[in-house]
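Starting off with a structure, shown below.
The complex appears here without one of its protein chains, the remainder shown in place.
Showing chain A:
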Amino acid sequence: MRSHRSGRPLVPAYLSTSGVARPSRNSLERLSVLTSTAGPVFGDLPAAQHALLQSLEGGSLTVVEAAALLRLPVSAVRVLAAALIDQGLVTARPPVPPAAQPDHDLLKRVADGLRALKL
C-alpha cells in the first residue's frame, strides 16, 4: 500500500533520542497537543529535539502528527517532547480537557459534526 520511496531515515530512531528509550514523563498520549513556548534556547539542542521544536513554529501538533512529520516512531517523539518540556521549551496538554471526558454532549458534538460532513 505504501512504499518507502525515500528509503530509510538517515538517522535511526534510537539515535534520534541519543539512546534514551523512555520519556522523562509518562503523560504523553498520541493525541497530546504539543505547543512551543517560544522560550529562549540555551545552548545547542540535539538535532532531533531541534527538528521537533521547529515543527511547532507557527502552530501546535499532536504527538502522532509530529511523529509522522519527522518520520520517527511515536515512542521516540515521546522522549524528545518530554525533554523539551523539561527544558520549558514546549508545553503539552491532554487531548480532551479533564472535565469534559466522553460525555453525552461531546458525543453529540461528534455525531452532529459527522452529519455535517455528508455531501
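Here is the rule we go by: contacts are C-beta pairs under 8 Å (C-beta built on N, C-alpha and C of every residue); 3 or more make two chains touch, one makes a residue touch a chain; residues count from 1.
Assume contacts and distances are computed from a predicted model.
Note on the omitted subunit: UniProt lists it as "ATP-binding protein", one of the names in "Transport permease protein", "ATP-binding protein", "Response regulator" or "Cell division protein".
Residue A:Pro97 is the one among A:Gly19, A:Pro40 or A:Pro97 that touches the chain not shown. Against the chain not displayed here, chain A makes contact via residues 1-3, 5-6, 13, 29-31, 33, 54-62, 64-65, 67-69, 71, 73-75, 95-97, 100, 102-104, 106-119.
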